[in-house]
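As structure tokens, the structure follows; a few thoughts come after it.
For this depiction, one protein chain was excluded, whereas all remaining protein chains were kept in their positions.
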Amino acid sequence: MSSKTKTSVSKYGPLGDKLNDLDDRLGVARGGRTLMDKIFPDHWSFMLGEIALYSFMILLATGIFLTLYYVPSQTLVTYHGSYLPLRGVRVSQAFASSVDLSFSVRAGLMMRQMHHWACDIFVGAIVVHMARVFFTGAFRKPRETNWLIGTLLLILSIANGFLGYSLPDDLVSGTGLRIAFSILESIPVIGSYAATMLFGGNFPGTMVISRFFTLHVLLIPAIMVGLVTAHLVLLVTQKHTQFKGKGRTEKNVVGAPMMPIFAAKATGFIFLVSGVTALLAGLAQINPIWQFGPYEASKISYAVQPDWYMGWLDGVLRIWPAWQFSNFGHTIPLEVFLPAVVVPGIVFTIAQLWPAIEAKFTKDTAMHNLLDRPRDRPKRTAFGVGMLAFLFMLFVASSTDVLANYFHISLNSMLWLMRVLVILVPLISYPVTLTLCKELQRAGDAGKRRRPNIVTRSAEGAYHTVPADLRPGDGHHELAAEPLPTFIKLDDAEEATAGTRMITR
Amino acid sequence: MNRRIARALVPAAVLGVATIGALSVFMGSGAGASTTSTTSAGTVAQSKAAEVISVPNAAYQTTRPNAGTANSNMQIFNKSGKLVAYGDKNVTYTAPPSSLIPLGQAVYMQNCASCHGVEANGVASNGTPGGYPNLRGLGPATIDFWVESGRMPAADPRSVQAQRHPPRLSHTEAVAIAAWVNSLDPATPYIPHVNAVSTAAVTDGFSLFALNCAACHTITGGGDALANGTNAPSLRNIPATQVAEAIRTGPGNMPRFTGNLSDAELRNIVAYVTGYIQHPSNPGGLGLGGLGPVAEGFIGLALGVGLLALIAFWIGDRT
Partner (left out) sequence: MSAEQHTPVSITSVSIDDPHMQPLARNPRRMEQTIATAMFFGLLSFVLFGVAYWMNWAPWSLGVTLGLGMVLLGFGVTAWGKYLMPKGPFVEERHEVASTEEQRDSFAAAVIQRNLGILGRRKVLGGLAGAGLGVFGIVAAFPLIRSLGPLPKNSLKTTDWKAGSYLVDSTGRAVKVGDVAVGGIVTVFPMGFEDTDNGQAVDQTVLIRLATADVVTLAGRESWGPSGYVAYSKVCPHLGCPVGLYEQQLEVLVCPCHQSMFTVSNGGYPTFGPAPRPLPQLPLYVDGRGYIRSQGGYNQPVGAGFWERS
């Protein structure tokens, strides 16, 4: 505890006095220096997670604005706003407040669109970031916990996105709610209970919008904030991984210090992410619910794909064959339960357990702070590419009708094509990627013959290998510099070196 | 390169492509191919893609008044007692003028008789019936719709569904053909004219559109692919009369909305389509084609995440 009199000025001035007071209570100077010196590796692919983080911050900020206007209620009111085709129509308060927010609240539409675009970018950035972590092996010991947290965040972000776009109770998202009810119903034994209890009765009930609101605004964001905090704390305490390179070892971190360089880049990047999101919000319309109208159970539109991060589920539901199991007094709707519950369950379980799965195969329990290049782990990279190809084909399968319409192909053919491609493309991409990786590993030796090792045996019987002599032409020879032609005038200030020319205009 | 993998890959890929090709041929329907499908009950239902309607159905009309057929509030007869117009204040249906019949016959023989027959009954000149639709008893609105939307004369008579096209015959010629064909077997509906579209109730039109039309044409009217190679066309470029004609006559695979939609409701739907479908309210920016989340996902991933990843590539190191 330092003692100072009120009249003496500390060596750092009045601001320093205030910080001294703070340090008396919180000890910030000690941690502050460490924090400011903290080194963050600079590779560009490490910033993909930042895109997700900043999108999350945008979601929180714009979301708070939206909660000030949105009414989470299915009670019917008469719409009296400015959009003519809805005037006088009985719609739910959720829908009416969302349309009013879009038309009558200044900057309301911009905030709504920023929120929705930020969500699309958020989930996309998580996937891209997750892919980077996967392909570089950053999930290995000691970072398995962070991987678990991350995959959990992916699942929660997808769920929260679905809940969020269902809140305005419009025709397109209401159809998604109907599908969600039926998916819940399809679970064996408990399905009908789960569905009617969550919805407060048979579909659509009167409770689901307000319940989704609580989940979307309170419960899931709270859990996500906690998980994101844990994710970042682990990142700071374990320090970020880095690629191999000059001066980099398993025991150090090379990059830029937090203050001022990383802070500048991070702050700038926050603005850039927000800026791109705001530009999208201004220039590209998203989810125009007034054009869809309110949800009514007997109405439907064609081309009602869900938002992109749910598209893979829509795709697998479309292509699944019409199976059911029902000759035993009960019905298990396999055509719903398998694609909508079991397949995502398997995908997410594999994702969450991947560090354990890989450790089992590679028997690698060492600490890793240096990253792999994807080419250095061909099987992991090929598996990841295969999985991404599978998910991508499911996304494409979700747009069968749009693609069939655009390319003038029969809808039925399109569906069968997708059924075949969903299996073929991942199966083909695995060996192709494997081969590519192995080729790339030897890229440094491209064009060169393999250098054979000559095996010799000593008199005692031990074998040892000796690299063979280089064949003529295989080695690297520095050529003698060609003399410059005399008609080129050299600048007096600099000398020409071998192989360079200077042209003065 | 692992030779064993390569050796397996090429035949696998060939087999895969062959599988896809074979399945597409079997499961899709090419033009004129008849597809059969097995139901879970084990009975075989014949798809109607190949079989074209050769006899107009007798129960084609409706008994409900003010719903597109002659039993409307207003009926106008000419001196010889022929009904020349009917309807109410919402929609007026007029018969094509009989003075156009000679022109119609001439244009028909030149452009239509080779498929639809010289007697407009679907019997082609070589005598085989049922090859192309019988045009008798369908009413002038049907003929007018198909010709004015450019679908007829057909660009490819063997395609599964004729597509909208810049019309090859003029408006007068189209009405003339309708006049002549109708004279062979007079029927309704006549050619509709929707009155006072700008003052119609778009609210009612929106609700009816969502209930009856959005399931095929999508809620934003963009159209989409349907079964066996058919499609619901986009509504974004269609004049009011053709909207009304299509609704009343049910062209091709489109259902026929007669007694289930009154003329007042028809007017409201036409007002909504020509208003808010064709001139959507897009205050949020570019409408992205009204394609919904598919287009939004592409933009969000390519322009959002992709652009930001590129920016990260600029900011960070590459080693």
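Observations on the structure shown:
Every chain is named by a letter (A and B) in the order it is written, and numbering of its residues begins at 1.
Note that contacts are C-beta pairs under 8 Å (C-beta built on N, C-alpha and C of every residue); 3 or more make two chains touch, one makes a residue touch a chain.
Here the structure is a predicted model, which means the values were calculated and not measured.
Considering A:Y83, A:W147, A:F213 or A:F269, the position touching the chain not shown turns out to be A:F269 (whole complex). Among A:P142, A:G226 or A:P452, only A:P142 touches the chain that is left out of the view. Among A:A118, A:A195 or A:V217, only A:A195 touches the chain left out of the display. From the options B:C216, B:V270, B:L291 or B:A309, the residue with contact to the unseen chain in the full assembly is B:C216. Checked against the hidden chain, the listed residues A:I39, A:A159 or A:L484 yield one contact partner: A:I39. Counting over the whole complex, subunit A has residues 37-39, 42, 76, 106-107, 109-110, 113-114, 142, 175, 178-179, 181-183, 185-193, 195-207, 237-239, 246-248, 250-257, 260-265, 267-283, 295-304, 314, 317-324, 326, 329-333, 335-336, 339, 369, 400-401, 411-412, 415 touching the chain that is not drawn. Summarising the interface, subunit B meets the missing chain with residues 37-41, 43, 45, 47-49, 52-53, 57, 59-64, 67, 207, 211-212, 214-216, 226-228, 230, 250, 252-260, 283-285, 315.
Note that only the chains that are shown with their structure count from here on.
A separation of 42 Å divides the Cα centre of subunit A from that of subunit B. Subunit A makes touch with subunit B in their complex at residues 42-48, 50-51, 83-89, 102-103, 109, 113, 117, 120-121, 124-125, 128, 171-172, 243, 245, 265, 268-269, 272-273, 276-277, 280-288, 290-293, 296, 298-308, 311, 322, 398-399, 401-402, 404-405, 409-417, 420-421, 424, 428, 431-432, 434-435, 438-439. Within the complex, the subunit B residues that touch subunit A are 1-2, 5-6, 9, 12-13, 16, 19-20, 23-24, 27-29, 35, 40, 160, 202-203, 205-207, 210-211, 214-220, 222-229, 231-232, 272, 276, 280-288, 290-294, 296-301, 303-305, 307-309, 311-319.
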